[in-house]
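Missing here is one protein chain; the remaining ones are kept as they sit in the complex.
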Amino acid sequence: MSSVVDAKVAKEHGLTVKEWQHALDVLGRTPTIEELGMISVLWSEHCSYKSSRVHLKTLPTEAPWVIQGPGENAGVIDVGHGLAVAFKMESHNHPSFIEPYQGAATGVGGIMRDVFTMGARPIANLNSLRFGDPKAPRMRFLVEGVVAGIGGYGNCMGVPTVGGEVAFDPSYNGNILVNAFTLGVLPKDRVFLSQAAGVGNPLVYVGSKTGRDGIHGATMASEEFSKDSEAKRPRVQVGDPFTEKVLLEACLELMKEDVIVAIQDMGAAGLTSSSAEMASRGGLGVEINIDLVPRRETGMTPYEVLLSESQERMLMVVKKGHEAAVHRIFEKWDLSSAVVGVVTDTQHVVVKDAGRVVVDLPVSLLVDEAPMYERPTQRPEGLEALWVEPKLAEHPAAERLLALLARPTIASKRWIYEQYDHSVRAGTVIGPGEADACVIRLPDAGGTPKAGGGPGIAISVDMNGRYCRLDPRRGAALGVLEAVRNLACVGAEAKAVTDCLNFGNPEKPEVMWSFAEAVVGLGEACRALDTPIVSGNVSLYNETEGRPILPTPTVGVVGLVEDVRRVAKTAFPGPGHRIFLLGSTDVLSFAGSELQLLETGVLSGRPPEPDYARARAVHGACIEAVRSGLARSAHDLSEGGLLVALAECLVAARPGPDGVWLGAEVKLPGGERTRSAFAEGPSLILVTVLDSEVEALCALAERHRAPIAELGRTTDSGRLHIDQFLDVPTSALSDAYENGLMRALDLNALGG
Amino acid sequence: MRARVIVTLRRGVLDPAGQAVGNSLRHLGFGEVGDVRLGKVIDLELGSISRAEAEKKVNEMGQKLLANPVIEDFSLELTDEGGTRTT
Amino acid sequence: MRARVIVTLRRGVLDPAGQAVGNSLRHLGFGEVGDVRLGKVIDLELGSISRAEAEKKVNEMGQKLLANPVIEDFSLELTDEGGTRTT
Partner (left out) sequence: MKVAVVTFPGSNCDEDAAYVAESLLGASTTRVWHKDASLPDGTDLVILPGGFSYGDALRSGALARFSPVMGAVRSFAERGGLVLGICNGFQILLEAGLLPGAMLQNASQKFVCKRVRLRGHDTGSPFMRGLAGRVLEMPVAHHEGRYHASDEVLDRLFEERRVAFTYEGANPNGAARDIAGVLSEKKNVLGLMPHPERAVEAVLGGEDGLGMFLAAKSFLEAR
């Protein structure tokens, strides 16, 4: 490492000419190499949100039940019974493309640290994944590695992975997305924050020792991929879930004692960002003796220690005089803990190496003075021209349905979620693959399970990037609607949202436009549905060789179930039930639909304008139908439209002990048949009821002003039958749906 | 010809399993144990190809599949049926 | 002194992971690949103890912890700082 710092070295650190000048101006001198390292990571897109901040400010973040909104390690909401939940979603896209197992694993490890830093015990993990064309180079390797990495970390931690979503599109060929979500439970009056306080309080380092892992990972996440990303390989971090598990237990044990003033995990940019951010949030300064930081390797320079992204580490401000409690508990768990510094009133970050000052920077330079850009936006040329739906050729409906069910985006994700432990912690009421959202029974404030029924948490993560490409504002809003609707299907009322905004290079005005529009759409939908955004993450520069991914502003929505014994699942309950469709098919469209892509290969049309009043009516009716026990099953329409949804309800029912499958006898709702069978649209939910409950259901729908139409009934024929349109054995639907993913990717079967 | 490929983690890459084994050994009273690193062995039967060819092929296998170049290195040893071994 | 312990699955213990690697290699065009077996390498730093002592200790480690005799065999190699190696 050259120790002469000049414009060239600054450029190598990713600073622009202007940013370098800005640093010189504010500082009034040339920074040391350590200072430059700190400035460059804190000013990186990943840490500073310099391109996105102006837009994010417009999002709704408040509601009476919000305890902690954006700005801390995770958002926290009140869920009643003296309990709160903390949750957040985060991307680990770039590392996962380079080394899928470790990239995905450390992503999961990072998001869990964000959550238990708040004092919460993690009780649910979810993930949202985007892969490229199944036949693209390395794609199978990436899928296998990411899934194994997510499982490898979460399973070892003993946190159930209870849901997620996976979609495939060639735009992700060179830049996959791995977005990980964690939710934890905590006593509502005991939230831990990261604001340094109390001049003279010691700064305590706990967890793994520091090595040379991932130095400059944060800047890597802020650059476009290029061929020479290969050269960045050794920067990949390796996860150690075993250490994180003991770190989790040690932190939660320590949190029961009244000694922690502030706590912050060392994520991207490690010690640099955790110390500067804690100082900034507390309006104070910190002094660190870098030589006291526990190390794994010999000969590390202060620069390396400051920028290391070694995993499984935390920084805490502890009440002076209580250091012994920390050491006692961490020793019990065989973990390192060391006092490495002190809180000061200087509003500077000072770093000393054996007494020699190597860093002395105003906190404001690192955090508040970080650049903020209002980047130019430009609506893509020819967007309107795209807003025309191409005509679909005539094609037999049964073939269409089977082909849709086998599409990897639609097909069962069983091969994936069976590699995740989803039943640990005695709380999984609805796990992956059973319903549109997962449901976790709330434990007590310490995380101990509570027997019987009682309140639960429902979670869904969603987004359709194709809709967002065609109209990012509508697309983002439709994604929120889908996630909230998925919650309604299990009988849960949505309360709050976390997001993970994955986009291309923000320096391109068209990408920036899609980002800005998507944020508008998210804000609009979240306001309309009264679901504030309490945490989130932005991942930009998701492009390879100039080709951006589909705009993918993934959302995770958290809602409440009153009694976990009153929920609904996807599977049709048995023969002889009546099938109804809540919502109206007047909005169905082929714009960006799975069928359009399958048959034309062209992405076109304009997704429908969200109708929030309609959405609220349909969701309200569904929630009441489920909670009252009327609805015996519920499943919404999403990719692939009505027939795919019907097929999923049939397939999920599995054959009985006699090997006989369920069937359904159905009439399509009005309108052109292919459209009502396969087009896509929001606010549509399939529910089943007993014959004797039909009137009650219709009355309930009317009370909520939700449109409702009868489609038919379930049968014991083992076939999906629509007069003069389609007749397919359920076993064939199941074969296409259950094996589609494995066939597309040529994956090996799991055991048994 | 037979080949033994040894895949080890690159220097500097964290090896949590190796650390756990090292700690355990020391707890068991093997105080002399310092750093411990775990790796993989892959033993391959290669039929009757020449040593030179085997070396070329196995190197290729190592690069393509057996080792993950992001975090691992590999080395190889060849043994012919007679038992002569080279590294 | 440094030791390398090689742990291999006993003959007769099915090794599906080895088989999978073999299949992948053949798919990649390495038709000459026959049987493939996977094992573990454990590299240990032992400080400055004698070769004889190292051998005794590492054998003990192998029996106690590094290999499970129900399914595994182990062998060891010692290298002193100078680089002389024995099997």
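The chains carry the letters A, B and C, assigned in the order they are written, with residues numbered from 1 in each.
In this text, contacts are C-beta pairs under 8 Å (C-beta built on N, C-alpha and C of every residue); 3 or more make two chains touch, one makes a residue touch a chain.
Keep in mind that what you see is a predicted model, and the values were worked out from it rather than measured.
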{"item": "Listed residues A:H22, A:K245, A:R616 or A:H704, member touching the removed chain", "value": "A:K245"}
{"item": "Option from A:V5, A:M157 or A:I722 whose C-beta touches the chain left out", "value": "A:M157"}
{"item": "Which residue of A:P449, A:G546, A:G576 or A:G656 touches the chain not shown here", "value": "A:P449"}
{"item": "Missing-partner contacts on chain A, residue numbers", "value": "148, 151-152, 155-158, 240-243, 245-246, 332-334, 417-429, 441, 447-453, 564-565, 748-752"}
{"item": "On chain B, residues whose C-beta touches the chain left out of the figure", "value": "16-18, 20-21, 24, 27-28, 38"}
{"item": "Residue ranges of chain C at the interface with the undisplayed chain", "value": "13-14, 16-17, 20, 40, 65-66, 68, 70-71"}
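As a convention for this text, only the chains that are shown with their structure count from here on.
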{"item": "Euclidean distance of C-alpha centroids - chain A vs chain C, Å", "value": "41"}
{"item": "Between chain C and chain B, distance of the C-alpha-averaged centres to the nearest whole Å", "value": "8"}
{"item": "Where chain A touches two or more other chains, by residue", "value": "none"}
{"item": "Interfacial residue positions of chain B with respect to chain C in the complex", "value": "6-8, 18, 21-22, 24-25, 28, 30, 32-47, 49, 57, 60-61, 64-66"}
{"item": "Chain A - residues contacting chain B, complex", "value": "98-99, 102, 208, 211-213, 233-234, 236-238, 240, 242-243, 296-297, 310-311, 334"}
{"item": "Chain B residues touching chain A - in the complex, by the definition given at the top", "value": "10, 12-16, 20, 23, 68-71"}
